[in-house]
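Input: a single structure, listed below in structure tokens.
Note that this complex is displayed minus one protein chain, with the remaining chains in position.
So that you can tell them apart, the chains are marked A and B in the order they are listed, and the count of residues begins at 1 in each.
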Amino acid sequence: MKTIKDVAALSECYDLLVIGAGPAGMAAAATGAEQGLSTLLIDENPAPGGQIYRGITTTPVAAKETLGADYWRGTDLVRDLTASEATYAPETTVWSVGPAAEGPSDPGRMEVGVSVGGAARLIQARQVIAATGALERPFPIPGWTLPGVMTAGGAQIALKTSGLVPDGRVVVAGSGPLLYLLTAQLRAAGAKISVMLDTTPHENWGRAIRYASDFLRSPYLGKGLKLLLGAHRGMRIVRGITAIEADGDSRVRSVRFRHGSKEEELPCDVLLLHQGVVPNINLANAVGCALDWDDDQLTWVPQTDEWYETSVKGFTIAGDGAGIGGAESAALRGRLAALGAGHRLGRLSAKDRDQMAAPVRTELMRAGRGRRFLDVLYRPAKAFRVPKADDTIVCRCEEVTAGKLRETVALGVAGPNQMKSFLRCGMGPCQGRLCGLTVTELIADTRGVSPNEVGGYRLRPPIKPITLGELAALPKTPAAIKAVER
Amino acid sequence: MSGVFGGGAPDVIVIGAGIHGCSTALHCAMRGLKVLVIEKDHAGRHSSGVNAGGVRQLARHVAEIPLSVYSMELWHRIAQLVDDDCGFTSDGQVLVAESEAEYDSFRARVTELNSFGFSHEELIDARELRRLVPAVAETCPGGIVSRRDGAALPFKTTQAFRRKAEALGVRFCEGVRVTGIQAEGSAWTVSTNVGAVRAAKIVNAAGAWADRIAADLGEPVPLEVIAPMLMITARVEHFIKPVVILRGRKLSFKQFANGTVLIGGGHLGRALRDQNTTVLDWAKLAENAKTVWDLFPIMRGTTIVRAWAGIEARMPDDLPVFGKSRIHEGIFHQFGFSAHGFQLGPGAGAVMAELIATGNTNTPISGLGIERFAA
Partner (left out) sequence: MFRRLPDLGGETVNFTIDGRPATARLGDTVAAALLASGMESCRTTPVSGAPRAPYCMMGVCFECLVTINGIGNRQSCLIPVAEGMAIETQKGARSIASEYSAKGDAA
């Protein structure tokens, strides 16, 4: 593996560009390079691993049991990547992906805007695999913008990369297997978590039970039981939570919650929120990939074929970005995506591709077993997706509240894109990454129609902000120079 | 026949619910006409909803100045017209000279306009330029200001015209595509994907798609589909009030009340009108950024958060096609505004309604008719 830290060191064109160095991206890049494709792996973090294996090559948390065996499994992926011929560009952002200007070139060829250390450049790729992973589902409750309130995943990242643990009176709240895992990791590292507020709706158990048999035969069962038993030791767990509110001034001071008919308030220095993860589809959306609403996972999922190619030719999505499946599944899907790209580039015959893919697909089936049960069981409650309280902030960047959104729907504003024009929601620096799902679901709920009918934000590039100076200094590409000469 | 479109038989059918279609519909309704608007997407979906929002008389071609001046009067009482301020602010627009030679040509232009009786453009020296635009590069020798110009919010404006038109009884059919127009006696039948509807008067305000309708009517025009690009920065502290434009290089530059800065000027991306999408050309946006870098050094570290393009129509002479059909009674054209039609919207709608209702207008529009493209 060759590591690049200067935008000028990038080639004009790569056979395969992989965006994101999590499990799917690392596997895709290694598999692509193995086929002899010139492969570039771009990632915005300083080291490989993505979020699930964040800091795996650099973490100061030495005790293996703190982060657990599943975490250290990522080492194999890093090893394969390091041994490969792929080029790796850390601390590099991709701010635009679009079709390359017309020419004699192959039809799927893309023009990609990248930026390293304050210098931008346009390069080309014949195939792109977006391994942009997942992000934590928005958790809009009153007070969630206060300092001291953050995602449980965010606290886990601080632990993995820097050996930091939340201090003082720590409360975790939400739902899902990851909530229990993150809590266990933080506690193993020494964080004193006084209470866990479990928002899983009671009625989900009834719905999930018919998917239980697969779950009972899956490795999730053993892991889940261990986490559940561990959680009960030395930590209060309050189940059936129906409302949560963070209070404070310059930072969070207390958390109020309701369970059954009871309301309680506890002092709190750090409130960690988590209610599952959803595909990070910003790049796919900006590229113009067709998306569907998935009513089980309550999120947008890109339409893909069996090699994860989207509706945009040459643009593939591997891993959780194409639908949540977890780390193991992500790596397998990364391999399949790279095999598909290799075939489209003429590197692999259909037969070879299928032969190489067969064992991966078997593994993938196994890795997915039991997930449906978890998806249904931990489908987050509506109260925490569509905030009831009108003063709850939905768009954190532009500080647009649920009440304001409902009022504007009443004016006849039917979808998220018109809503942007009226309220500026989704137009701040995060470009709707954090409010997109909430805005769609809230409009759908207010209008009494399905999220599919309401649609989602149409995202505009740059997918990551760049400075005017960076853009002004963009070197002229040979293609652009040719266009001028013509 | 007009069943699927609801209501009774319309007097006028407007094709296209951009700012022009909505304005014409409103003004026709104000004259007591029954209007149906047919729009293939939704009102303001394309350039009317996503343009730079410049409300400018400044630097226009002489042929469209009367229409622009008329429109400006409406802009200054826009809230009375549509019950919505449309986000209109009037802090002037400034055309900045980047060199002495350019400044000389500006002087000549203002003198010429004065000789035609237009006084909205005013030559300013370096000192007045600096007073109006303190952040401008020190090398700029002066410019032209049009003090009553300003800017508005395009989507809000188009929606306001649409809402007011609806309140006055105009029917809007969105998501309906026109497939053909045939003469039927003294009236016209407009066929769509959901059925046909008849009216005596038809307005072709279909923007980037208007050439297809014109061709169908036997009046082909050399319309080019373009995608002017815009970008916007993160919020920065307020530092500029008027809109700034350039002559030699492409730039329009405006800071909104919320602090974001809009950068445009007519660099073109690729328009794919059959897919309803555009593709940005980053090399040209880089050129655009470089112009700002030169003209406003203090902008160099600001963050670009969004870039986009709208689909619209440009004519070879950069002037709109506006007026009666050359060959057909009852057909009117209103398209091809060539990336500067937003300001003209209110006035052009009023003049078009006058033409439709009375057959004539006092506002000079010669030089804008479709006959200039007749072979």
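Miscellaneous remarks
Keep in mind that, in the parts below, a residue touches a chain if its C-beta (ideal position, glycine included) is under 8 Å from a C-beta of that chain, and two chains touch if they have at least 3 such contacts.
Since the model is a prediction, treat every value here as computed from it, not as a measurement.
Contact with the omitted chain, checked across A:Val149, A:Ala381, A:Ala402 or A:Leu459, is made by A:Val149. Within the set A:Gly32, A:Gly224, A:Pro279 or A:Gly469, the residue that contacts the chain not displayed is A:Gly469. Across the entire complex, the residue among B:Gly169, B:Gly218, B:Pro297 or B:Pro316 in touch with the chain not shown is B:Pro297. Residues touching the missing chain, restricted to chain B, are 135, 234-237, 239, 259, 289-290, 293, 297-303 (touch as defined at the top).
The chain not displayed touches chain A at residues 44-46, 51, 54-55, 58, 60-61, 91, 93, 118, 135-136, 145-151, 153-155, 157-158, 161-168, 189-190, 250-251, 269-270, 280, 396-399, 428-430, 433-434, 465, 467, 469-470, 472-473, 475.
Heads up, the rule we're going with is that only the chains that are shown with their structure count from here on.
Chain geometry summary: the mean Cα position of chain A and that of chain B are 40 Å apart.
Interface of chain B with chain A (complex): residues 49, 153, 155-156, 233-234, 258, 270, 277, 279-283, 285-286, 289-290, 292-293, 299-308. If you check the complex, the residues on chain A that touch chain B are 96, 98-99, 101, 111, 113, 122, 288, 418, 421-422, 424, 427-429, 431, 460-462, 465-469, 471-474, 476-477, 480.
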